[in-house]
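Remarks on the structure that follows.
All protein chains but one are shown in place.
Order of writing sets the labels: A, B and C. Residues in every chain begin at 1.
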Amino acid sequence: MTHQPLLLRIVKEPMAVSLLSVLILAAFLVPMLNLMLPSDSAFHVPSYVVTLLGKYLTYALLALSVDLVWGYCGILSLGHGAFFALGGYAMGMYMMRQIGDRGVYGNAELPDFMVFLNWQELPWYWYGFDSFGFAMLMVVLVPGLLAFVFGWFAFRSRVTGVYLSIITQAMTYALLLAFFRNDMGFGGNNGLTDFKDILGFGLQTDGMRATLFFLSAMAVVTGYLVCRFIVDSRLGRVIVAIRDAESRTRFLGYRVEYYKLFVFTVSAVLAGIAGALYVPQVGIINPSEFSPANSIEIVIWVALGGRGSLTGPIIGALVVNYAKSYFTGALPEVWLFMLGGLFIFSTLFLPKGLVGTKAISDAFEEQRLRLAKFLRPYDYAEGGEGR
Amino acid sequence: MLSKTLAMRWLVVLSVFIGLGFGSSTPAHADEFSDAVQALNADNNTDKAAAIEALSATGDERAATVLSALLNGTLFYRQSDGLVVLSKESGNVTILIDPSTMNEVADVSGSEAKKIRINNKLRGQLKGVLGALTLLSKDADKRQNAADEVFKANDPSMLPVLQKAIARESDPDVKGRMLRAQAAIILEYSEDTAARLKAAQTLGEFTDPDISALLGKIANTSTDPEVKKLAKDMQDSVEGRLAAWSFLGNLFQGVSLGSVLLLAAVGLAITFGVMGVINMAHGEMVMLGAYTTFMVQDVIRTHFPAAFDWSLAIAVPAAFLVTGAVGILVERGIIRWLYGRPLETLLATWGLSLMLQQLIRTLFGPTNQEVGNPSWMSGAIETSTGLVLTYNRIWIIVFSLAVLGMLALVTRKTMFGLQMRAVTQNRAMANSMGIRSGWVDALTFALGSGIAGMAGVALSQIDNVSPNLGQTYIIDSFMVVVFGGVGNLWGTLVGAFSLGIVNKFLEPYAGAVLGKIFVLVGIILFIQKRPRGLFALKGRSVEG
Amino acid sequence: MNKPHASNTILYLDGVSVSFDGFKALNDLSLYVEEGELRAIIGPNGAGKTTMMDVITGKTRPDKGDVIFNGGVDLTQLDEAAIANLGIGRKFQKPTVFENHTVFDNLELALKGHRRPQSSLFFRLSGEQQYRINEVLGIIALTDVHMMQAGSLSHGQKQWLEIGMLLMQDPDLLLVDEPVAGMTDAETEATAVLLKDIAKTRSVVVVEHDMVFVKSLDCRVNVLHEGSVLAEGSLDVVQQNEQVIEVYLGR
């Protein structure tokens, strides 16, 4: 039963079907409503909403990446913001190079922040970022490599549980401090900003916004499929086995550290891609993305949505961030009460997250059975259970 | 210009001699004196400077009183007629005194009097002048101060009065300081090589960064090769001794940072280490403790100002009770539903921390609140060696150890401690033995929170009291607890102090930021070596 | 007891000592198991049985002593996964199965080979492997519940599932820690039959408290006490041993 094609397996899950179809629909519809309708039309989607939703979607991808390691492999990373930020910085560096001589000082060689800090030449680690391809490679390579090296040491030494969580936090905190230093050559506290275009297309055009939104939506869909492929494979069953009984898995002969390293690295790459999509949409990347509080927040999206399911984190990220946008605008003085209250409420009353909540899951379960019967009536005629 | 000032100084010195020689001032001085005092209320600083010189030149012994009042900001003038007056605080009432007669000026209300403003330049001038005026004071403390001021001013015109003072000085400590001032003047300004060499020798005996700097300056600038060489040698020897002191200073700083980390972490060692609650609201408990201190001080300030020095003694138990009570509420309301789901506590306590921050912001406003140091925590043990041990840091070190000691006693020696350990080790067994585990949980959480609150009292003495206070410490606290080994108080102690000391010894070489980065990387690498922290319990596998 | 040459044994422990913070869990322990042998280990709590298992399976490194498998492989240099892949299977005292996986998936995960992440990502079950899983399902009598989550099995079923997982690994040596704890009499009997059956094709070491069960195994017995072997022989023989009676059976 585990050999059915991926898509067929997904189709049997109404929650996933709904979510993915909404995402794909939105990927096409939102840009269309934004670009094709006149701005006074009732169905026009303002650019403001397009970038906002685009930002949420990058967060959703980030949450998905955390869920892969935490929900499925039991590795609670409190440092995933670091991978996100590194991906963002790689993208930011590319866009900085694209500015060329359009900076305020008109210096074609150096970014503005280097000019007014009297840097004489471009540091070596900025080489190559003029090329889009190289930058995209770095978007996946830098977070992936960091995760690989960090994971290699940590998993081999069998650092687990809260100890692992804290050292991931130490990692992102150390990076935060490092990137704050102006001497590092990443723009210090101000970070990278004032981006103009990607591949010659202006960032501030509606077309580019719609494209980035489309890419973000499709990235979430692709991210979902990749994660789904992983967790449905035998490897996926091994990592769940590791989560539930690590030493049993070892005594079965599995090299737990390799499996952890694999998912951790994949997850970091996904986070890096999310970061790279995030930066052009918000227009700035600075060291505060590395702050440990940000990483904790990602974990909270996942917990709220429901970890250990792939739809949960996506929904969690969307809900929390929408709530945040809404409350900071509507109730600026007391929104922290609302957000804090939401976290406490959901822990106490929705222990399995939004998607694990009985009312919701029952509705979907009913759908699932109906759908399954529709697709493979004979299975159910025998009273067997689909996977 | 220079010669004019010098001449003035000479006049001062001369008049001091006269004053000494002829006893108390004669009435003839009175008018001259009050004119000079009146001149202090000048429009610009240049005139004020001249007036200060003139006033000290009167040689009147009241001049010191007036000048130190000017320095301390208690010299006023009456707006109506510009009469210069001294002001004295007496309870809540300000009394104005005519400096010439030392009588109260009855018809001046506080708001009518304006302070005579001075600037840094005048302040420097005043200190020098006052130094010379008080070198021969009857009060040994004042003489000692004066000797230090003269040393700092390093003004050759003060040499004669200094020599006179040395001759009369009986207190060996004060005399030493005067000799130091004298040697400094001779070394820098004398033309006599032999005297300068002797002065350099004398100075070489002191272990003082100021002297090292002076010797260094002479070694660099002197044209006399002999003096130059000796100054260099002496500087090296002073520097050598200073290095040892600076090591001690570093150590103190490290221990002090360690004590702050320990205080911040020890409450967490209970709620997280013992109970397993990933308590993100721990920092806010610390903050609540700091705000309790503010409230206590506020009440004391407005109602019992005399008891201000006791404010912390009251704040410590108050903070313990307040945050302990909050702890009970939190445990009963939220945490108790989450046992067995430790990661969920992260989510709930994070939400709680957001709410507590906002609550404080709503109640007290977002700005810093002023929490004062009681007098016994202000100031420092200052040695001339450049080693400065501030009282607040010393007390915090003592306090942190006391808190930890008390906690160890509670957990090891009391019935509650026994029950607490029983419940955390085997809840079902404890229940069956009749321990009401629910209450033990609540009290344990309250204990951890209460200790965090007490830490807040201490941290309010060195940090800004603002809604963000807790956020500053939460990450470091978790680092310390995990580095030391979860569930091990001894580990928390050793972890805190070793992180503090390592940080402080790295800092001079790597700089503040890189130093901290190295410490973090160090923690990451250390955890590879000991995946369960510094003091991990070893044992056979139970489930494998 | 005479000391055989390592090359003649499936498992050879000689002079093994382990201590935790000063407590000697194993104290100069020597134990030899021959190929194809069924061996029972008994001993009071804290005698060092589980620690011995930990040492053999690579979980704990001995302070000194030799641990040699199959006549020549030094187990002290290997980690758990390597040892498992050499052909040593271990069943825990508390039944440890993957509760969130189905019974079928539990067995599939234990299937011999395919331990590398790359190959497991694209792994597909062959017909032969499917057959083997069904076979084992039959042996451990869980065919009917093969699609149930392992977490919802009864205690005894979990014990059997774990034994089934060991069979899937196809090991040369099985270490079985208290296989009948919490089982009904009927289940215990069936387990004894199963283990004896398994021992026909491979070596099995059983740690157990239940004397009736040990007796039904009808094999050589080692008595462990304070980290070393107190006596060895058939159950009848060791039950006669004065020392054994004193430290263990006598109380």
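Please note the rule applied: a contact is a pair of C-beta atoms (placed from the backbone, for glycine too) under 8 Å apart; a residue touches a chain by one contact, two chains touch by 3 or more.
Methods note: contacts and distances are computed from a predicted model.
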Item checked: Undepicted complex member, UniProt protein name, chosen from "4Fe-4S dicluster domain-containing protein", "Urea ABC transporter substrate-binding protein", "NADH-quinone oxidoreductase subunit K" or "Heme exporter protein A" -> "Urea ABC transporter substrate-binding protein"
Margin query: Can you list the shown chains that the omitted chain is in contact with?
Written below: A, B
Note to self: Looking at the full complex, which residue from A:L117, A:M136 or A:L348 touches the chain that isn't shown here?
What the structure shows: A:L117
Checklist line | Option touching the unshown chain, where A:I10, A:L35 or A:L52 are the choices | finding: A:L52
Note to self: I need the residue numbers on chain B that touch the omitted chain, in ascending order.
What the structure shows: 45, 73, 117, 119-121, 123-124, 127, 152, 209-210, 213-214, 216-217, 221, 246, 249, 253, 257, 357-358, 361, 365-373, 380, 382, 386, 388, 390, 462-468, 471-472, 504, 507-508, 512-513, 516
Margin query: On chain A, where is the contact patch with the chain that was removed from view?
Written below: 14, 17-18, 21-22, 26, 42-49, 51-53, 55, 104-107, 113, 115-118, 177, 180-182, 188-191, 193-195, 203-204, 282-284, 286, 288, 322, 325, 328-329, 332-333, 335-336, 363-364, 366-367, 370-371
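We adopt the following convention: only the chains that are shown with their structure count from here on.
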Check: Which pair wins on C-beta contacts, A-B or A-C?
Finding: A-B
Next item on the list: Work out per-chain C-alpha centres and flag the one nearest the whole-protein C-alpha centre.
Entry: A
Item checked: Separation of chain A from chain B, taking each centre as the mean of its C-alpha atoms, in whole Å -> 46
Notebook entry, point to check: At what distance in angstrom does the C-alpha mean of chain C lie from that of chain A?
Noted result: 44
Item checked: Interface hub residues of chain A, defined as touching at least two other chains -> 247-248, 251
Next item on the list: Going through chain B residue by residue, note those that touch at least 2 other chains and give them in order.
Entry: 541, 543-544
Notebook entry, point to check: Across the complex, what residues on chain A touch chain B?
Noted result: 76, 150, 153-154, 157-160, 162-163, 166-167, 169-171, 173-174, 177-178, 180-181, 247-248, 251, 292-293, 296, 299-300, 303-304, 333-334, 336-337, 339-344, 346-348, 351
Check: What residues on chain C touch chain A, complex-wise?
Finding: 57, 59, 79-81, 84-85, 89-90, 92, 96-102, 105, 108-110, 114-117, 120-125, 147, 165, 169
Item checked: In the complex, chain B residues that touch chain A -> 278, 280, 334, 337-338, 341, 343-348, 350-355, 357-359, 362, 471, 475, 478-479, 482, 486, 513-514, 516-517, 520-521, 523-525, 527-529, 531-533, 541, 543-544
